[in-house]
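Each remark here refers to the structure printed beneath this line.
The complex appears here without one of its protein chains, the remainder shown in place.
Then we have subunit A:
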Amino acid sequence: MTAADTKAAEPPVADSPPPGGTGGPGKDKGRARRPGGSTSGGLLPYFLIGPAIVAIAAVFAWPLVKTVIMSFQDMGRRELWTGATPPWVGFENFSAILADSHFWSVTFKTVLFMVVCVTLTMGLGLLLAMMMQRMSTWVRLLLTGALVAAWSMPLLVATSIFRWLADSDYGVINSTLSKIPGLDFQGHNWFLNPWQGFGVIAAVVVWGAIPFVVVTLYAALTQVPQELEEAAQLDGAGRWGVFKHVIFPVIKPVFQMVATLSVIWDFNVFGQVFLMRGNKPEPEYELLGIYSFQKAFSSSSFSQGTAIALITVLLLSGVAVYYLRQLLKTGEVE
């Protein structure tokens, strides 16, 4: 724990502007563009990236192609075990899925869940990061320590903890709430009502995501020139004005980047739901990832599973392209 504290003390302050990363975009750019600075190296670089390309093609690209192929076939248990080529069915999987009202409710739930989690994460994260600048040092150190501890919890462990906290019989949430006069939560099952259940799941997701957001935004906030803030205040800007016209423009690139990543991560939430429901999520707890998984591995209709996965990829591709463009803009990919 002492290591945690000492480490925790420095990071946000010591971190150079986050998008700089380990290389630093400015430096990279200079190096790559300096005339004659970079050698082309003939065929050598291709030999060097060859193995990585083969590996990525095998585990990312080929399965993606296979996802597309399979979603136009009908692959069930028989094809899986006999190895027979599954029959082609055209758009049948897609029309079956799109006609299923459950699919639409799952999609709606996934989007709603993502929006709520991202809003909470980014809102609370930004608020906390800004307040951290104004706290006493000892409070900031304590908080940073807690953030790092929470951050380092494996997803599986974090989910187990929250399941235990929200346990209906012996969970500490219920026993604490019951102490409030007029409330009786003893034996209350949080997962009977999906809204409450998703509330608990959102709590794990947000709890796990906030440390990264706070630490990153805090590092970005230290880049805001103090003089500018003061000058704006002297010129009569209110707090909101200072934030809107001075602080936010400086942290905007980092904020956008973190928000985009959160959208991608929260859209793909799988483990938290899956584990929270003891590996057997009920239909009302299905998000797109779970839905696809269940179709493939519980109902053994692998093709419908891949069709749902493909729809998910398509839905996300816009966000992914936006993310890539942001990275290109910051000069990260040089």
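We take it that contacts are C-beta pairs under 8 Å (C-beta built on N, C-alpha and C of every residue); 3 or more make two chains touch, one makes a residue touch a chain; residues count from 1.
We take it that contacts and distances are computed from a predicted model.
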item: Listed names "Carbohydrate ABC transporter permease", "Probable septum site-determining protein MinC", "Hydantoinase B/oxoprolinase family protein" or "SCP2 domain-containing protein", matching UniProt entry of the absent chain; value: "Carbohydrate ABC transporter permease"
item: Candidate in contact with the missing chain, chosen from A:Ala96, A:Leu143, A:Leu177 or A:Val250; value: A:Leu143
item: Given A:Ala58, A:Leu98 or A:Ala231, the one touching the chain that is not displayed; value: A:Ala58
item: On subunit A, residues whose C-beta touches the chain left out of the figure; value: 3-4, 7-8, 10-11, 14-16, 18-24, 27-28, 31-32, 37-41, 44-46, 48-49, 51-53, 55-56, 58-64, 66-67, 70, 75, 80, 83, 128, 131-132, 134-136, 139-140, 142-143, 145-158, 160-165, 167, 169-170, 172, 175, 186, 207, 210-212, 215-216, 219, 254, 257-258, 261, 264-265, 267-268, 270-271, 274-275, 278-279, 289, 292-293, 296-297, 302, 305-306, 309-310, 312-313, 316, 319-320, 323-324, 327, 332-333
